[in-house]
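The other protein chains are all here in position, but one chain of the complex has been omitted.
Chain nomenclature is as follows: A, B and C, assigned in order of appearance, with residue numbering initiated at 1 for each chain independently.
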Amino acid sequence: MLQNIAIGQYVPGQSFLHRVDPRSKLLFIILFATLIFLANNTVTYAILVGFTLYAAFLSRLSLSYILKSLKPVWILILFTVVLHIFITKGGTVYFQWGWFTVEEQGVRQAIFISLRLGLLILISSLLTLTTSPIDLTEGLERLLGPLGKIGIPVHDIALMMSIALRFIPTLMEETDKIIKAQTARGANFTSGSLVRRAKNLIPIAIPLFVSAFRRAEELALAMEARGYRGGVGRTRLNKLTFTWRDGVVAVVSVILVIVIGWWRT
Amino acid sequence: MQITFDQVSHIYAKGTPFERVALHNISLTIPSGSFVGIIGHTGSGKSTLIQHLNGLLMPSTGQITLGDAVITPKRRLPHAQRRDIGLVFQYPEHQLFEETVAKDVAFGPLNFDLPTEMVEARVKESLEIVGLDYATIKDRSPFHLSGGQMRRVALAGVLAMQPKVLVLDEPTAGLDPAGRVTILEGIYRIHREQNLTTLLVTHSMEEAARYADYLLVMAQGQVALQGKPEEVFMHVNRLRELSLDVPETVALVSQMNQMLPDKASLPSSLYREEELIAHLLERLSVPKEG
Amino acid sequence: MDSTFSPRKATKTKTLVINALFIAFTLAATMFINLRLPIMGNGGLIHLGNVPLLIAAFVYGRKTGAIAGAFGMGLFDLISGWTAWAPFTFVIVGAMGYVAGLIAEKVPGNRVFVYALAVVAALVIKIVGYYFVEVILYGNWIQPFGSIPGNVLQVVVAAVIVIPLVGRLKKIVGQG
C-alpha cells in the first residue's frame, strides 16, 4: 500500500500563504514571473529577492526546506553562471588569462540570470509547497471558467484533472502489486541491456494498461449511473472563497508593479 | 519445506514521517507439509508476512529460514530458490499479460530457465490441476475468459513453477459458492498429492476451519494466537476482541452448550461441519436396535 | 466478480475517463519513475513520462495523446515547483502527443516504421520547443543545447519501451 505517497510538494499547514485562495496565488505567480523578466538592475533584483525571502518567511516552512527545491536546478544555475562569464563581454575587464577574460557585463549577466532562475523556482515552489494539488487544479479551473464561453470544455477538463489526481495513488498501488506479482513469477527488471530491460517491462505494462482500461469502463459506468452526461447543465460545489488575505495579495501586487516599474532602467 | 520466522520485524518507509511498523518481532514455525490458515483484520500484516517468504520484502530485523536457506536483513533469497515459493496474490487474474493462456502459464517456468519441453508438460499439467482443459484453452487469449477462468489460469501460472511452498492471498474473493469450493478443493488436492506446505490467507473462518491444520491469527503486526484450529477457536472472546468471528460451527456449539447441561454438552472440537453433523446425527438418531 | 473482459464501444464518458487515467499515468511516471543521470540538462533527469504519453497517442489517437501530454506533464510542472515552465510544457508536450497520434493514425505502412517516425516527429517538437523556452529563461543561445541529449534519451528510451507494445495493446482493447 502506497497510501502515504506524496503527490507534488505540498506540506499541509495554516500559514498566511497556505490560506490565500489558490486563484490569487496563481495570478500572483504569473505577475511575479513577468516582473522577474522585467527586472534589469540591482535595485529591482534586490527588491524581488527581498520579497521572495519575506514570502518564504510567511510560509512558516524552514528556509532550508524551501531551498531544497533548488536542488534539481543548482547544476543548471552553476552552468548558467559559467556560460555567461564565458560569453557575455563588455565593461571593465576584471581578469585576464590569455584570450580568456572575465568582464563586468558577464558577471552581471551571470548573477542576474541565475537569480532569475532561482527566483522563478523559489516562488513556484512556495506556491506548490503551500497549496495542495487539488486546490491548485480547482483554482485553475475557476480561473479558466470564462473560457467555457468560447467553447472550451472547461468542465470536462476540470473533471479529468480531478479524476487524474484521485487515481494517481491507486495507479501507483496497482503498479506496485503487479511488479510484485511478476517478480514472484521470476521476472527480472534490473539487469540486461536497454532493449532487454524494455522487453522485461511488458509483463508490467500490459496488466497495468488492461487494468486501467477495465477501470475506465467501470468508472464510466459508475459516473453515468450517477447521472453524468457531459459538462452541460452541470453546477459545481463551491469551495473557494476570497478573504482579506486575498485583498492583501492584490494590494501587494499593485505596489510591486509600481515599484519595479519605477526603478527598472 | 519447513519455515521459521525468528524475531522478524518489518518497518515500511523507515526513517520518513510515514514510518510504519507492519510486523513486530514475529516468531513462528511452520512444519513441512502443513496447511496453515492465516487470519486477521485488515491491516494486521498478513500480506506483509507472506511477502517475506520469497524475498519480495526483506525483514528489517530478525531472520527467516526456508528449508536450508536463511534470509536476514542483509541476505536475499537466491533467485533460483524463489521458484520454491509460489505466491498467489489477491485477484491474481490481474497479472495476466500474454497473448495466449499457454504462454502466460509458461512465463514463470521460463524465467527460471527450465528447458522448453519440460515447460510445456508443466503448463499442461498445471492447467489440468485447476480444472481447465489444456487443448481447448491453451491458445485462447486470457483476456477473453470469464472471471473464474482467468483466476484459474493465474493460479496455474504459479503452480507451473512447481513450488514446494504455496502461498495464497484470498484466492476465492468474488467467486460464487461453487467456484470457491472448486478452487479450494483443487488446492487442497495438490497440497496433499504433492506434499506442499500451504499458507492460505483468508477472511473466511469457515474456509480456515475446513482446510487448515494450523492457524495463525494476526493482529497489529503480531501473532495474536496460533495453534491447531480447535485450540485457536477456544479463545472465542479473544477473537471477538480482535473483531474476528469464530466459524459458524463453533458459534453454534458454544450457543448450544450454554443451553445444555454439562453432561449433555457438545465437545468444542467439533469445528468441521461434517463432524458436527455426524455427531449430532449420532446423538439424535433413534437407536437402530430400538 | 468482474465480468468477462470485453471490448465495448467507447462512450463519451469512457473516453473522458481514459483521458483522465492517461493524465494520471503520465503525471505519475514523470514524477515517480526517475532515472537521475550524472549529466546536465534539466538537472540530468530522465523520467518515464513519455511512455504513457506515447501509448496514449498510438493506441487512442491524437486527442488522447495531446491531452495526456499537455495535462499530464503540464500538471506535473504546475504542482512540483516548475510552475513557470507549466504553460510551455502544456503547449510543447501537448503538441508532441498530438503529432505522434496524428502520424500513427494517418500514415499507412509498416507500423514499427510509422511509430518510429511519429517518435522522431515528437522528439523534434520537444527539442525545438524547449530550446526556445530555455533561450528565454537562460538568456543565451548556447546553454539550451545542454538539455538536448537528455531530451533525446528520454524520448528514445520511451520509444524502445512503447513500440513493441502497441500492437498487443491495440488488440486487447479491440482496436487492432
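Basically, contacts are C-beta pairs under 8 Å (C-beta built on N, C-alpha and C of every residue); 3 or more make two chains touch, one makes a residue touch a chain.
Just so we're on the same page, contacts and distances are computed from a predicted model.
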Expected UniProt protein name for the omitted chain (select from "Polar amino acid transport system permease protein", "Acyl-CoA dehydrogenase", "Energy-coupling factor transporter ATPase" or "Molybdopterin synthase sulfur carrier subunit") would be "Energy-coupling factor transporter ATPase"
The one of B:41, B:103 or B:235 in touch with the missing chain is B:41
Where A:14, A:92, A:191 or A:238 are the choices, the one touching the absent chain is A:238
Touch rule applied to subunit A and the missing chain gives residues 3, 134, 159, 162-163, 165-166, 169-170, 173, 214-215, 218-219, 221-229, 233-239
Listed in rising order, the subunit B residues that touch the chain left out are 41-42, 144, 146-148, 173-179, 203-204, 243-245, 248-249, 251-252, 255-256, 259-261, 264, 273, 276-277, 280-281, 283-285
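Everything that follows uses one rule, which is that only the chains that are shown with their structure count from here on.
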Two candidates, A-C and A-B; the one with more touching C-beta pairs is A-C
When centres are defined as mean Cα positions, the distance from subunit A to subunit C in whole Å is 18
Whole-Å distance, C-alpha centre of subunit A to that of subunit B, is 46
Among all residues of subunit B, those touching at least two other chains are 143
Touching at least 2 other chains, the residues of subunit C are 2, 5, 168, 172
Seen from subunit B, its contact residues with subunit A in the complex are 13, 18, 51, 54, 56, 79, 82-83, 85-87, 89, 92, 94-97, 107-108, 111-112, 143, 157-158, 161
Residue set of subunit A touching subunit C in the complex reads 5, 7-10, 29, 33, 69, 72-73, 75-76, 79-80, 83-84, 87-88, 109, 112-113, 116-117, 120-121, 123-125, 127-129, 133, 136-137, 140, 156-157, 159-161, 163-165, 167-168, 171-172, 194-195, 198-199, 201-202, 205-206, 209-210, 212-217, 219-220, 223-224, 228, 230
Subunit B partner, complex, touching residues on subunit A are 4, 174, 177-178, 180-188, 202-203, 206-207, 210-211
